[in-house]
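One protein chain is absent from this view; the other protein chains keep their places.
Just so it is clear, A, B and C label the chains in written order, and each chain counts residues from 1 on its own.
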Amino acid sequence: MEKEFAAMPILPSVDFDDLLLLLPHELIGLAIVVGMLSVAIGRNHFVSTVISTAGMFAAGVAAAMQLYELAMGASTTMVTTLFVIDALSALFITLLAFSAIGVAIMSFAYFHKLDDARDEFQLLLSLATLGAITLVSSAHFITVVIGLEMLSMALYGMIAYPIHSGAWAANSLESAIKYLALSAVASATMLFGMALIYAATGTLVFLEIAVATAPLFYIGLLMLFAGAAFKLSLVPFHLWTPDVYQGGPLPAVAFLATLGKVAVAVFVIRLFSQPQIGQIMAVSTVVALVAVASILVGNLLALRQTNLKRLLAYSSIAHMGYLLIAVLSISAPALSGGTVTSSLALESALFYLLVYSLLSLGAFGCAILVSSSETEAAGVEDYRGLFWRSPWLASALLVMVLGLAGIPLTAGFIAKFQVFFAAVSDSQWGLLGALVIGSAVGLFYYLRVVYQMLMPVSETEKPFALREIGLESLGVPVVIAVLTLVVLWVGIYPEPLFALITAASF
Amino acid sequence: MESIPFEHGLMLAATLFCLGLIGVMTRRNIVFVLMSLEIMLNASGLAFIVSGSRWGGADGQVMFLMILTLAAAEVAVGLGLIIQLYKRFKTIDIDVLSALKG
Amino acid sequence: MFESLGWLPTFPLLGFLILFLSGGGLPKRLIAVIGAGSIGLAFVAAIVVALPIISGDAEVIVHEVYTWMAVGSFNSAFGMYLDGLSVVMILVITGVGFLIHLYSTGFMIDDPSYSRFFAIMNLFVAAMLVLVLADNLLLLYLGWEGVGLCSYLLIGFWYQDPANGYAARKAFVTTRVGDTSMAIGLFLIFTQLGSLDIQESMALAQGEWGLDSGYAVAAALLLLGGAVGKSAQLPLQTWLPDAMAGPTPISALIHAATMVTAGVYLIARTHALFELAPDVQLLVALIGLATLLIAGFTAMTQHDIKRILAYSTISQIGYMFLGLGVGAWSASVFHLMTHAFFKALLFLAAGTVILSLHHEHDIFKMGGKWRQLPVAFASFLIGSLALAAFPYTSGYFSKDEILLAALELEHAGFWLWLGGVVGAFFTGIYSFRLVFVVFFGESAGHHEAREVTGFSMAAPLLVLMVLALAGGLIHVPTESVFAASEHGEHHVSALMHSIMIAVPLLGIALSYLFYGSRTLSVERLMSNTIAQGLHKFWFAGWGFDGLYRRLLITPYVWLAAVNKRDVVDTAAGLLVTLSEAGNSLLTRSQSGSLRWYILSVVGGTVLLITLGGVL
Partner (left out) sequence: MTLLWILLLLFFGGVFAWLSEMLDSRLPRWIALLSVVATLIPLMQLYGSFEAQRDSLWIIEFSRSWIPSLGINFLLAVDGLSLLLVGLTSFLGIIAIGAAWVEIRDRVGFFYFNLLWTLAGVVGVFTAIDLFLFFFFWEVMLIPMYFIIAIWGHENKRYAATKFFLFTQFTGMLLLVSLLCLVYFFTIQHGYLSFAYEDLLRVEVGGKLEMWLMLGFFIAFATKLPSVPFHSWLPDAHSQAPTAGSVLLAGVLLKTGAYGLIRFTLPFFPESSMKFTPVALTLSVISILYCAKVALGQSDIKRLIAYTSVSHMGFVLLGIYAWNLIGLQGAVMTMLAHGLSAAALFSLAGGLQGRLHTRELGRMGGLWALAPRMAVVALFFSVAALGMPGLGNFVGEFLSLLGVFSVSIWAAALAALGMIVASVYSLWVMQAVFQGARNTEEAQASLSDLDARELSLYGLMMVGLVLMGLFPNVFLDVSAIALEHLSSASDAFVAVRERL
């Protein structure tokens, strides 16, 4: 026994530079603490929102600076064995932080009228964000677990948030419990998988897993993937998604749909972008099957869905499937001639992830702008005639929906184009087939939404009462406008973003 | 003294895990569901310890501690929600939670 | 000033454009002046350009206006070519055309769409002139289709009556069938010979395609198809009788004098090709023969004055085809010309009769009208004599030459001749049946008849009477065209010759006994069922109409009707239903029950692991 303990590796000491590298995490953590204190002193929704937003903003800026340095050639560094600070993590921390700000602004407007304690939502938000950025910068299973659980725990709370307030309480409660139970099962599976991998390889630093041929390793890897697939709501782990989306309050769902998934996806990409794992035949085949299933099932489920939130849920299933296609192509052998396309798949995956988060955040933002914790514009028909009732908002929503459908002039087109390209250069014909069919089916329901917005409201029917923009919701249009402009800009001139991502992809 | 071969330990963990799974799937009383979840989590914890002992690293134990706290947190939130559930529906049968579908 | 051939079509075209753009706003007198005047000018121009050819100073006059299309190796000029053959045509078209226009100024005076009438008539003449002047087959095709269009428009001139519209469409579509075969013929000629210029391609054909070569046969057949359609020969003859739905001057100009003879012109124009394919040429003769007999039978049974004339037209064109078939090119062209004279005369006279009897068409409702309608009577008498080839009328000379040429053909010659003679016999019968029934006997008609006349309508009749009588003396300047292939003098036994003279007279006599003196009664003849059956059969034009309706029209319309909702579209619908089925199936999986969800997660994990294990 003593011998073995002696063999135990001594953790490297943490010095100030390492702490500096973890600045984003620390800043958000600080914001959380400050926020709690301020709540203890006195409740003020605005103040607590400002605090959490400030924390995220600071984190975002810090990460952006790291990204800049890394893009300028600073080297990737490991903070102990737990965290990795590379361009990828920096990029996504920036993205997450800033989109979290968006969500914070939205939720401020959304919960403004809630007759209950409103401040904690912001705290949970920050907490979840912290979890997310931990996840994207994690190099070690421990940090993965910490990040993932921080994220999920906070999300339970966020989903169940309006639990005391009449209308939505029942739904949010139901979806919270469902989410809790299911994601607990998923976490357990994931943990067990990690345990098996650890058993097989002896290391928990997944960035340097040496492939073991033991079946334990494969089983573990698959269980790990199953857990991640649940969080990404991939078929066959997708069933929870629509219910949770429908029941939860919009801001929470927006967070879950964008930041939650992005963080997990980044982890998955990190894991599978390592050739020694990505090229395991068995695993990649299973993943491919999952991707195909997700694309077809997700799109088909959305086909006749009339509830916008469920519709977005189903479409997110399909989109994660598209993403998986790119991920699968990452491990493809580089094009002969050592051309630009060598890292194309990875770039396309990251690009797709980025664009998807922007688009769905924008879509939810538009929904939030017309809704409040009392009345949500959940049905597609609630958006009937929106284009004529409030053109600007409708145009924004139009851009988002068309973007999700992958129509040109929006970033969605470029993203889908890249996925196509990745799959082609990896000659994944089966996946391409699913992609084509899925997108065609997808068009159908996206067009339904578009059509609803374009149809003028006839005199007889009484349209959904749009929530008028008050002082509290002034921020939301700004967020939406920014998102829309970015989506259009990337859709027309993607080069800068490409450059950024090329820098970020390892 | 002869240490237990780690395959056996892993077997035990797996068995526990499956028991937990079965519990989660079969029980309608949400409290039991939570307990089964606990079992699953702890099963994976056990697996970590076993494999830790195989490689003679502390990581396994560390992970186990993590899992304990994690499980505690899960249960805390879970119980909170259960109370709300009971308040609203006067029951802790999870089958009442099927309003959201389609 | 009219030396250029370009003027010929230009005048009528200008007339058309003026009338078209004025949109019927002009006063009738002015319309008449423009409508008839333009043709008059064209006639003058025709004479001017024709003189050198007739006088023999020039064999051909060529005038290329511009290059119509030039694509790679394909090159088609908008060029005109005048030789003896086309001289005859342009003179007939503009001359007879002018007379008919003149007649129409009086005939159509009460019609509200006077302007539209003359506009289309002018357009027709222009197109017809292009047809006969064209120096290449594509341009000829342009005229060919143009006259078809005008004929369509004029048959359906009184559009209010759906029957007229039907007749018009029938005429157009039926001829279009022929036109299509002709178009394919053009493709063949171009792809094989690399040129559509008539003279050039004919020369090439003689050079490159030997006698009886497959290409020659095919090309000749395809062109024949076009000719058969336009000239209402078997099997595409059915449209012409219905085409009588149009105003009578139309029938005179388009469906008797000019357009329907375009087929004859086409074959004469491309005779070199037909000489390369003797079998096809024989087929031409046979078609002509069959048509002239069938039409003859039918003509004897009709009641409608115009339908009788229509069938007689078909049968006379049959003679022309017979002539072409036996290589009597000039004779056919000659008959074309004389036929234009007397048939125009007959139609115009018929128009006068109809107009005078308040649009009465049934000859048996007329009778004993010769006093009231002297001009019409005279015209009919002369016209019918010429039609029946009464000695020394114009029709006599032309038909004679054809029959003699037929007789000289070895093998089938005699039988062709015999058929022609029999046809002549019928011609005598039906033409004079018409005369006797309409103008003699007791007046069956209730209405008092005042002959509608006046300079504009009488003058053309008089001129045409002269031509119908003396037209046979006109010499057709086509030697230079057919020189290669014409055998000069016919030498036939006097017997044959006398037979050929006698037979029509017999016919006339017979019809006198039936319809003039009534010594023989039709009723008795018709008493037995066979005769009735035959009568019915002939009356229906040998049942071709019914046959085509049953074989082609009804099935096509039925097909179109049953597949109104395009079966191909259902395939698209199928995909939709398929995906919707998938949707409802999968939606059932979203049951909302937590334990089912957990089950799926666990099951999914197990599935993944087993899959991983399998692979």
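Quick note on the criterion: contacts are C-beta pairs under 8 Å (C-beta built on N, C-alpha and C of every residue); 3 or more make two chains touch, one makes a residue touch a chain.
Not measured: the values here are computed from a predicted model.
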Worksheet item: Which visible chains touch the chain that is not shown?
Response: A, C
Practice prompt. Consider the whole complex, including the chain that is not shown, and state which of C:Gly23, C:Gly454, C:Gly533 or C:Gly613 touches that chain.
Written response: C:Gly23
Practice prompt. Give the residue, chosen from C:Ala32, C:Ile100 or C:Leu142, that touches the chain omitted from the document.
Written response: C:Leu142
Worksheet item: Which listed residue (C:Leu26, C:Ile54, C:Ile109 or C:Val177) would be found touching the missing chain in the intact complex?
Response: C:Val177
Discussion item. Residue by residue, what part of subunit C touches the chain that was omitted?
Written reply: 23-24, 67-74, 78, 138, 141-142, 145-146, 149, 152-153, 156, 159-162, 165-166, 168-169, 172-173, 176-177, 179-180, 183-184, 186-188, 190-191, 556-557, 559-564, 566, 568-569, 571-572
Worksheet item: Touching the missing chain, which residues of subunit A?
Response: 335-337, 339-341, 388, 402, 407-409, 413, 417, 420-421, 424-425, 432, 435-436, 439-440, 443-444, 447, 450-451, 454, 493-495, 498-499, 502
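Note that only the chains that are shown with their structure count from here on.
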Fill in: Distance from subunit C to subunit B - Cα centre to Cα centre, in angstrom
97
Worksheet item: What is the distance in Å between the mean C-alpha positions of subunit A and subunit C?
Response: 79
Practice prompt. Hunt down the residues of subunit C that sit against at least two other chains at once, touch-wise.
Written response: 587, 590, 592, 594, 598, 602
Fill in: Overlap residues in subunit A, where contacts from two or more other chains coincide
177-178, 181, 185, 189, 242-243
Fill in: subunit C - residues contacting subunit A, complex
579-580, 582-584, 586-587, 589-590, 592, 594, 596-598, 600-605, 607-609, 611-613, 615
Fill in: Residues of subunit B touching subunit A in the complex
6, 10, 13-14, 17, 20-21, 24, 30, 33, 37, 40-41, 43-45, 47-48, 50-60, 62-63, 66-67, 70, 73-74, 77-78, 81-82, 84-85, 88, 94, 97, 99-102
Worksheet item: Of all residues in subunit A, which touch subunit B in the complex?
Response: 4-5, 7-9, 141-142, 145-146, 149, 153, 156-157, 160, 163, 169-171, 173-178, 180-181, 184-185, 187-189, 191-192, 194-196, 198-199, 202, 204, 216, 242-243, 246-247, 305, 307, 310
